[in-house]
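What follows is one structure encoded as structure tokens, with my remarks underneath.
Only one protein chain is missing; all other protein chains are in place.
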Amino acid sequence: MNFHETFFILLAAIIMIFSVLVVTTDKILRAATYLLFVLLATAGLYYWLQYEFMAAVQVALYAGGIVVLIVFSVLLTHQIHHKLVSITLTRKLLAFGIAGLGALVSIVTIVNYDFNTAPAEAMKVDVRQIGLHLVNTGHNGFALPFEVVSILLLAALIGAITIAKKEESNSDNI
Amino acid sequence: MQSELLVLFFVLGLILSGGAIVFSYFIMPHSFNATKVEAYECGIPSKNNSWSQFNVGYYLFALIYLVFDVEIVFIFPWGEVLKEVGKPALVEILIFFFVLALGLAYAWKKKALKWE
Partner (left out) sequence: MLYTISIKYFLILSTLMFFSGVAGFIIRKNLITILMSVELMLNAVNINFLVFNRYLYPDQLQGHFFSLFIVAIAAAEASVAIALIINIYRRFNTIMVNKVDEMKY
């Protein structure tokens, strides 16, 4: 077992432990922290796959952006003395039974499927290569989704401001 | 390999920062009284705990931050190839900027940038 395999096993263990903890812990801020750990370990996995830019995006956007937003929403809607309602055992068993069944089915499928992993000539994925694909309007180019993402962000920004901004009339709570 | 260096860097950083904390914990004098944990030594005594409702303004700022964070992610590879590709890349990014500037203008007009 060499270094790379150990690294992968470490990341996989972190991801599995903390993604179960995210859904079972009974303190909401802890759940957010565990989610942060899962996302950072996923960034490590992308680094393992040698998609360095994707790893950076994962850290900057997911760990640095979305988790911050989630933590803010926790602070906006919760008090610390509000504990999460403890979950009944039957509900827990039911949920993990259903999820385990689904996981079993797809894992059996994955193990039995014969993936054709005769690797073609690997492409060097650096930022320049990504940029060339991003601005390319021709074959294998992603210029149109690049522009559409800006419209999506505009729509999300306007929608979120309109929904979350407090109306002038009732300004009693938050 | 580079990954070894990365892990070495990570572990070293953990040891250095964690070691400083553990070391200072062992050599510091231990004493405790209730005034020590308060925020101010003099002035208004603190009333309830710090976990109170936050202003919604924080969310609006985080939202605008997130949108421009996504923008930066897309600008980064674009900047790498601007000289190489030339005019089409410039036109694309100008459209992109224009659409997002509309969002910023909307936020400004709705007074989301103003702290109340």
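Going by the order they are written in, the chains are A and B; count residues from 1 in each one.
Following the convention adopted for this analysis, a contact is a pair of C-beta atoms (placed from the backbone, for glycine too) under 8 Å apart; a residue touches a chain by one contact, two chains touch by 3 or more.
Model, not experiment: these values are computed from the prediction.
Enquirer: Relative to the complete complex, which of the depicted chains are touched by the chain excluded from display?
Expert: A, B
Enquirer: Please output the residues of chain B touching the missing chain, sorted low to high.
Expert: 1, 56, 59, 63, 66-67, 69-70, 73-74
Enquirer: With the missing chain put back, which residues of chain A would touch it? List them for me.
Expert: Spelled out for chain A, the touching residues are 2, 4-5, 8, 12, 15-16, 19-20, 22-24, 28, 31-32, 35, 38-39, 42, 45-46, 49-51, 54, 57-58, 61-62, 65-66, 69-70, 72-74, 76-77, 84-85, 87, 91-92, 94-96, 98-100, 102-103, 106-107, 110-111, 115-117, 119-123, 125, 129-130, 133-134, 140, 142, 145, 149, 152-153, 155-157, 159-161, 163-164, 166, 173-174.
What we mean here is this: only the chains that are shown with their structure count from here on.
Enquirer: Rounded to the nearest whole Å, what is the centre-to-centre distance of chain A and chain B, using the mean of the C-alpha atoms as each centre?
Expert: Inter-chain centre distance comes to 18 Å.
Enquirer: Considering the complex alone, what residue numbers of chain B touch chain A?
Expert: Counting only chain B, the residues touching chain A are 1, 3-4, 6-7, 49, 51-56, 58-60, 62-67, 69-74, 76-81, 84-85, 88-89, 92, 95-96, 99-100, 102-103, 106-107, 110, 112.
Enquirer: Within the complex, which stretch of chain A touches chain B?
Expert: Residues 3-4, 7, 47-48, 53, 57, 60-61, 64-66, 68-69, 72-73, 75-76, 79-81, 127-128, 130-132, 134-135, 137, 143, 146-147, 149-151, 153-154, 156-158, 160-162, 164-166, 173-174 of chain A touch chain B in their complex.
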